[in-house]
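Removed: one protein chain of the complex. Kept in place: all other protein chains.
In order of appearance the chains are A, B and C, and numbering begins at 1 in each one.
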Amino acid sequence: VLNLYGKNLILAWPDQNTKGIIDSSIEIAVEAKKSYVLASNDWKKQPTVVTVKDVEIGSKKVIVAAGPCAVESEEQVLTTAKAVKRAGASLLRGGAYKPRTSPYSFQGLGEEGVKILKRVGDEVGLPIVTEIMDTRDSAIFTQYVDMIQIGARNAQNFSLLKEVGKLGKPVLLKRGMGNTVEEWLQAAEYILLEGNGNTVLCERGIRTFEKSTRFTLDIGGMVAAKLMTHLPICADPSHPAGKRELVHSLALAAVAAGADMLLVEVHPRPEKALSDSEQQLTPESFEVLMDRIRALARALGRDA
Amino acid sequence: VLNLYGKNLILAWPDQNTKGIIDSSIEIAVEAKKSYVLASNDWKKQPTVVTVKDVEIGSKKVIVAAGPCAVESEEQVLTTAKAVKRAGASLLRGGAYKPRTSPYSFQGLGEEGVKILKRVGDEVGLPIVTEIMDTRDSAIFTQYVDMIQIGARNAQNFSLLKEVGKLGKPVLLKRGMGNTVEEWLQAAEYILLEGNGNTVLCERGIRTFEKSTRFTLDIGGMVAAKLMTHLPICADPSHPAGKRELVHSLALAAVAAGADMLLVEVHPRPEKALSDSEQQLTPESFEVLMDRIRALARALGRDA
Amino acid sequence: VLNLYGKNLILAWPDQNTKGIIDSSIEIAVEAKKSYVLASNDWKKQPTVVTVKDVEIGSKKVIVAAGPCAVESEEQVLTTAKAVKRAGASLLRGGAYKPRTSPYSFQGLGEEGVKILKRVGDEVGLPIVTEIMDTRDSAIFTQYVDMIQIGARNAQNFSLLKEVGKLGKPVLLKRGMGNTVEEWLQAAEYILLEGNGNTVLCERGIRTFEKSTRFTLDIGGMVAAKLMTHLPICADPSHPAGKRELVHSLALAAVAAGADMLLVEVHPRPEKALSDSEQQLTPESFEVLMDRIRALARALGRDA
Partner (left out) sequence: VLNLYGKNLILAWPDQNTKGIIDSSIEIAVEAKKSYVLASNDWKKQPTVVTVKDVEIGSKKVIVAAGPCAVESEEQVLTTAKAVKRAGASLLRGGAYKPRTSPYSFQGLGEEGVKILKRVGDEVGLPIVTEIMDTRDSAIFTQYVDMIQIGARNAQNFSLLKEVGKLGKPVLLKRGMGNTVEEWLQAAEYILLEGNGNTVLCERGIRTFEKSTRFTLDIGGMVAAKLMTHLPICADPSHPAGKRELVHSLALAAVAAGADMLLVEVHPRPEKALSDSEQQLTPESFEVLMDRIRALARALGRDA
């Protein structure tokens, strides 16, 4: 028996007789025909709204999380946080534990980075989202973090998915760069199966042969996912762009295609950034982007 | 010496001395540092507007070409043409020579199909765009067709690219499903090098591992191309979608990302279509789409 | 009624009653359950042996076709031809019509190149294989060429496939860099359906995200194809390698996996080659490769 979205569920396979096992305490028997039965909208038709403090993801308003790729210093995060809040962002993002392809790249400030992010978030009044990399760090994330991100490189780290499922906090689950939409939903299923339904799916670009962009933002896959699941969908336009000039267009495309949330990298001085220097927006450029997103959202009957 | 966009050009390699070879008749010496020098916006900063009869592609208005995947009968094309014109389409599309993966699939009506499309286009008042597959058919296309399409499967059929370059008519050049953005621009270069600058590039999805869509519409690659070339860019949301439910979202995403033109499959009774039955829109659905495209275009400071 | 492999066939769909339409002249009614019914080994269990003059492809001996990427001069081809014949090659390859990604790259000698190749082939005693790019060139290929190659970029040029099917000469059909194994077999089906069963399938690498090689030689796809078809399979280790150092290993891997034929680029002075300079072997290196192929083939119960 699983409690999810305030309901007592049991999962039954199509060949199981659920009559004997359902009693008055169980509201729904979900027939499992798919490997992502809980994430599927077969049993839960209405879209899920994930709440991070007072921010609702999956509702009418398109939610934007913004902030630096990596937490570098309190001053850097504070400057960015004030700017993105003023421009209309609802969440503050920033990497403290950084999964870097090369061991010689800046590995992040770790626990200290999480604390900086938390202090700034509290000061500015923005809930924070940051990435977890290791099951051994769950206490830190429980204490300080409002929304826990699973990065693309841990998208099939099933131990971490289970652990984050147990923590119960809202999760931002990135799709792995080599994962299909179905595998992405199955990854979410690991979290939901621990009783944690506060999961937002984040498309951030897949690996293809095309090299004019860093990754290929799979807008089609994102739309296909929306048709398959009740969970809200986020898009990260910064990582697939790889360069600043492409970020606006990808962000607008994602909103036009129905994204409920965006995750955008903003840095006060991108050229000095310790990571992803090429793709972070300046606060000024982010402000322009927010104006365009709002205009677009309204044209589509949404808000931002 | 090449005449392109009303100018006499010479192409010179960086190590060539162009002083001796330029005389008063030559207006521009283009330094060829790239394999797509003519398609590049290095030498021609202002965007090219391609004119098909009175339709301008690459200007403020987002142009929509619509019509059936395949020309099946005069009645079918006429019904569709009237409907898409009423909804706001500016060009009539339809396949007469059909490149089908299987030899057992409907191969199209060929020359008769081109003539049907022309008659309907004239009657309804829409210029027509249709695909050429064989260099031996160039006379038919010269006589009847307003805009010649090179399909994805012939995107690197260099004999056909050269032939179409020589014909001088506007060209809609699809990107091959296995081609990089750079190869796409190089394919355009084959056409431009024959003196034909009326080329529109069309993104229609690339081959990736993802199977929830038929192809992966490469919005990022499309945006990257816009930054590299002066040629207008079109997007085909129908083929990458593969299924009807995804077409609207992909079309809107492409417009939000800056597409100058859309190519949309519409069929009066999609479930009876002889090809691509799953992805063609009904006229009613197309009308809704056009309304949404107009709202979106206006929000972006464009028109549709 | 189709005559293929000396048999009169009719193709029937599973829901057709073939009883009435079969008479004594028709030997086999092939039930078409697949879009590559003639290429499939469902109806023809024993492997097809394609004969080019006196060379048998698909028999016990692993056949090697070798020669320069492009025909540059009679002297260049003659030097190469003598060397590869001495080392054990059975066919002479060389491009006359060259499908080049960039219009500014060497486009080949065309008809003159075909004639050079033919003269050298006759002098040295090797049948020749070279690529056709345009349906309008079929007379030249009929007159001079022993085996006609369809290149990767024309792998779904269906007009050309049909035309080559009609010519009746042995065909070497490359897989497109963005094509699935199934599409490759369907391309062959276009040729077989014209009554031309002398088709060899050639795997030459597909487009993937990996960039340490030029293309990804799909050994698994090649083996999968062997299980699906009765046609012989060739592998081209030169194009996927992209650099000389990898060619031997890929060639040996292909033979170990069951390739019936190899297509290897050899140039007397690779560093001076007008195309694919990085991946062509020297005659000396080719000789070493042939020794290794022979040792390997024998260990597998074959010959080379």
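Structure notes:
Keep this in mind: contacts are C-beta pairs under 8 Å (C-beta built on N, C-alpha and C of every residue); 3 or more make two chains touch, one makes a residue touch a chain.
Predicted model, so just to flag it, every value in this text is computed and none were measured.
Only one residue in the set C:E27, C:E112, C:E245 or C:E284 touches the chain that does not appear here, and it is C:E245. Annotation: of C:P47, C:G110 or C:G258, C:G258 touches the absent chain (contact as defined above). Interface residues of chain C with the unshown chain, by the touch rule above, are 178, 180-182, 205-206, 208-213, 215-221, 223-225, 227-228, 240-241, 245-246, 249-250, 252-258, 292, 295-296, 298-300.
Within chain B, the residues in touch with the undisplayed chain are 207-209, 211. Although one chain is not drawn, its touching partners on chain A can still be listed: residues 32, 35-37, 99-105, 133-136, 153-154, 156-159, 176-179, 183, 186, 189-190, 193, 206-207.
Convention: only the chains that are shown with their structure count from here on.
For the pair chain A and chain C, the distance between C-alpha centroids works out to 48 Å. Looking at chain C, one finds that residues 207 touch two or more other chains.
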